[in-house]
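Take a look at the structure below.
Take a look at chain A:
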Amino acid sequence: MSEDPLADTGAPRGYDLQVRHLKDRAVKMGDWALGMVHDGWRAYDLSDLVVAQSVLDRATPLDQFDEDMEHAAIAFLVLRQPTAVDLRTAAGLLKSTTHLDRIGRLGFDMARIATPGTGKETAELNRLLHRMDEIVESMVRQAIDALDHDQVDLARQLFQRDDTIDRMHREANQLILEALGKDSASTRRLTGDLLVARHFERIADNACKVGEKTIYALTGQRRSEYLPRHPYRPYVLETPPGKPVGDGS
Partner candidate 1 sequence: MRFDRHARRKWFSHAITVLAGLSVLVVLIPLASILYEAASIGGPAFSPSFFTQTSATPCSPTPGHPCSLGGIGPALQGTIILVGLAGLISVAVEVAAAVFATEYRGRGLGRAISFTADVLTGIPSVIAGVFIYTYFVLYDPTIVFSTLTGALALSVIMIPIVTRTTEEALRTVPNSIREAALALGISKWRTTLQIVFVTALPGVLTGALLSVMRGAGEAAPLLFTAFGSRIFFQGLNKPINALPLLIYNFAESPYQNWIELAWGAALLLIILILVVNVLSRLMIQRMVRRMRGQ
Partner candidate 2 sequence: MNPTKLRVDHLTAFYDGKAAISDINLEFPERAVSAIIGPSGCGKSTLIRCLNRMHETVPRTRVEGHVLLDGEDVYAEDPVRVRRRIGMVFQKPNPFVTMSIYNNVSAALRFNGRHSREATDRAVVRSLEQAALWDEVKDRIDAPATSLSGGQQQRLCIARALAANPEVILMDEPCSALDPIATSKIEELIGRLKNDYTVVIVTHNMQQAARVSDYTAFLYIGKLIEFGPTEELFERPKEHLTEAYITGRFG
């Protein structure tokens, strides 16, 4: 008993391999969901029905990923009776798959409403939506990487970016509501934009939730311990965004 019990003996234990395996599944699912978001936006933006269809076809495998992941996590829980970090990791992954599923689903929703023949929104609005997509996809990538490589700080950085997306969402709403009613040809398109802007906000939120679970797994802290809850108010009562938000962080 004179050796340091914490020293790394080199060979990974079966236990550690199982945890790694669970994470790998989650990463694969995350990549799949991210692909659905990326192509879903593209399909909507360019009104491309072929791309849209490919996204819709990816929904069933997404469900399967979700089921498999849940099964694997529960098997790990019952067979290994994990404690501490392993328990938190398994429990966190169990919840994260729900969020990853949501993310994929939101890409699906965007592809669903791809409609050729509708007008186009203003360049300003289009740029804003593109920017939102960039940030949101990057956030999802960030959440997956933090989970994959046990990076707490990477996960923590998600929350600021979520705030940025919230601001952009509000701004997009503003622009859309102003544009609606002026030109009926683009009403359809603008309605779609409204939905899509909201989807982006939801994707960002779900990416944050995945980040929270990574932080919980590695540190045991829950969100309320490191992030103050800011009070919510109806949009109409919030200070309107002063200038267009060009580049979030």
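One rule holds in what follows: contacts are C-beta pairs under 8 Å (C-beta built on N, C-alpha and C of every residue); 3 or more make two chains touch, one makes a residue touch a chain; residues count from 1.
Candidate selection criterion: all candidates are chains of the complex that A comes from, given by their letters.
Owing to the predicted nature of the structure, the values given are computational and were not obtained by experimental measurement.
Checked against 1 or 2, the single candidate touching chain A in this complex is 2. Chain A meets candidate 2 in the complex at residues 1, 3, 5-6, 9, 13, 15, 81-88, 220.
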